[in-house]
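Some chains have been omitted; the remaining ones sit where they do in the full complex.
Order of writing sets the chain letters: A, B and C. Residues in each chain are counted from 1.
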Amino acid sequence: MKKTAILLIHCPDQTGLVAAVTDFLHRNNGNVISLDQHVDRQAGRFFMRVEWELEGFNIPAEKIDEYFGTLIGQKYQMEWQVHLSARKPRMAIFVSKMSHCLYDILQRCMSGEWEVEIPVIVSNHENLRYIAERFEIPFEIFPITKANKAEQEQREIELMHKLDIDFIVLARYMQILSDDFVAAFPNQVINIHHSFLPAFKGAKPYHSAFNRGVKVIGATSHYVTADLDEGPIIEQDVRRISHKDTIQDLIRIGKDLEKVVLARAIWLEIQHKILPYQNKTIVFD
Amino acid sequence: MKKTAILLIHCPDQTGLVAAVTDFLHRNNGNVISLDQHVDRQAGRFFMRVEWELEGFNIPAEKIDEYFGTLIGQKYQMEWQVHLSARKPRMAIFVSKMSHCLYDILQRCMSGEWEVEIPVIVSNHENLRYIAERFEIPFEIFPITKANKAEQEQREIELMHKLDIDFIVLARYMQILSDDFVAAFPNQVINIHHSFLPAFKGAKPYHSAFNRGVKVIGATSHYVTADLDEGPIIEQDVRRISHKDTIQDLIRIGKDLEKVVLARAIWLEIQHKILPYQNKTIVFD
Amino acid sequence: MKKTAILLIHCPDQTGLVAAVTDFLHRNNGNVISLDQHVDRQAGRFFMRVEWELEGFNIPAEKIDEYFGTLIGQKYQMEWQVHLSARKPRMAIFVSKMSHCLYDILQRCMSGEWEVEIPVIVSNHENLRYIAERFEIPFEIFPITKANKAEQEQREIELMHKLDIDFIVLARYMQILSDDFVAAFPNQVINIHHSFLPAFKGAKPYHSAFNRGVKVIGATSHYVTADLDEGPIIEQDVRRISHKDTIQDLIRIGKDLEKVVLARAIWLEIQHKILPYQNKTIVFD
């Protein structure tokens, strides 16, 4: 795997943006591997992801952010991020009692499917400690009650900072995060909701789906915002069900959707392929 | 195609129901072609569809309803319907200005894919008259205003009765039917809604889907009840979209979903494979 | 969970088969929970699965097979199996070097999603022993060479018999089983093939799919027969790909298909919902 750099950009749309960025890379001897751009005409906003090889690139990796800002970014009022493929993203996993998403994530990391670090698994319950131990990953318990929630979340935030966490995955974590927690990690917390949002927001979506008599069920991965189940959607998928399926069948079938839809979101996050803007995502997959 | 009879049954669940029905058919020399049954354990309700060959059956076709009721149906508090394959269902189509579902339905009838009669196309606008004329089907205009709605619907109901209509298809008909109209045709009016219900109920679902930033869009065919977009769902399907798709793309992609999801519902209806119960459907497909 | 019995039947089609079976259950006070039947008109063959509650059933569970045969089965030239829900199926897993299917299966068993025993994991390589150890399941190595294949397979067959194995799952097991091995477990070995069969039979299907430029890839679970990749198909699914996806992407995306398509087949097997006949399956899902 060659070392690469990735630029994620968005800014007000105008003529010449792609030319400006690609010219910057070309002049400095950067070989573009992939380039995706999108213009939201309603919002008048330009989005771009470009990845290029670092070998032979004239600007040192650690200086790209500064040079790009000085030469291009500021001129076009861009917001941008630089990511280097050499740095493994650091992901914290929050769980409660259900193991299917957790196992699925750990298997992908252990088998080398994903290049990602997991410095910690956080839970509000002891139930899944044995899995963390099997995979030799630190497991930290923060039991949450109404009384201690603010304090516990503060400790969690500190732990995330201490461990230099890039993003948090809620792998069927059954606690609602406070606005303060969410504000501390803007577009850095990925949740899996067990319905095709916006249908069946809130608790017990499979029960609601059963009662409504739908013929498909779904799952949705999204960034967590202060509004519950209203954050920018990253990925969704569905599967057909029938009148034969009980609520227990829906829960069982749904687990497979949850695993896959969450895993795809994490994969996109690791590849830096998601650009959230307002309440939507641009996904350069 | 051999001539067959179809029994659709539902009743309180108890032991021996399948045995009773199949024994009735067997004793009278009925050769079962297909049999499906379902028990809703929550509701304690039994559902069954059985189709058998009429050739050699001891009871004359026109007497099956009476004999079955006397010998079996009343004993088990059943609700049942008898359908004969020899009788083509009579379907009325209601349209407004969009042609994609109408063309799709007419093509299926004309090419012999469906065995169904279309005695009339009803509309509140003149726009699609030319299609009815091309296909040589009577086209009746009932312009609807707030002032004349009750009266016009009454005339529509009379037309349906006069033409001996079995069921009505709303092929993107952009008028909300009154409770009185709906009550006149219980579980006999099939609508196509352009979202995966219960998401995006009401008007302009593609706009809502675009604004929410979903990654799949869908369509839902359902029986019309007094509660708008809340009737028993017959069929749903979805298709993936991305940030690249504009509202116009969603509308275009959605039309393909609407056509197919409506057509599947009509096909199931023609085959007498749907058993609505309370707010759900048993679909023996 | 109430205790139930399941009958799987197939026989030459004739009038009165459903009546005969349901009457047998009804007379002996069996409460039918689910009943599915199918007639293959081309083959003139009747298929049925019926499940009923054992509580209150007049015939003792261990005598059902005998009584059914004497009273019904022999009369209609039926082939039948009786399964009791109280007995957990015993499944052996064969693996080589890839862990994704194995983890997925183990997670489902450990979390209680499936009621199944795993007396052994068999492999031709040491690589996945650590997983078996983490889950505390016996791991048996049978290294296969051309020279020792017949002998090693014989030892495997003996192990299967000793452990009273009901069915074998090839979870990306990269050895072709000999005809003798296959003959020892007819319709008892489930394989996952990483293409939508019959496309891309044989080795390296993702490479072939990439080279052919297909827009969907798939996976197929099937019973293993003497003809490689030609056995009765149990389940298939696909996912869209694009020109952007490399062979490595196809392999990665395909793993998710493989896991799910294999898991669905195992679930159906555990529920005794599959009736293989000639080279096809009747799946009463």
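Operating definition for what follows: a contact is a pair of C-beta atoms (placed from the backbone, for glycine too) under 8 Å apart; a residue touches a chain by one contact, two chains touch by 3 or more.
No experiment lies behind these values; they were computed from the predicted model shown.
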Full complex stoichiometry in copies [only 3 chains shown in place]: 4
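Keep this in mind: only the chains that are shown with their structure count from here on.
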How many angstrom lie between the CA centroids of chain B and chain C, rounded to a whole number? 37
Rounded to a whole Å, what is the gap between the Cα centroids of chain A and chain B? 42
In chain C, residues with contacts to at least two other chains: none
Mind listing the chain B positions that touch chain A in their complex? 38, 40-41, 196-200, 212-216, 218, 232-238, 242-244, 246, 279-283
Which stretch or stretches of chain A touch chain C in the complex? 34, 98-100, 103-104, 107-108, 110-111, 113, 134, 244, 252, 255-256, 260, 263, 285
Touching chain B in the complex, chain C uses residues 15-16, 18-19, 22-23, 25-26, 29-39, 240
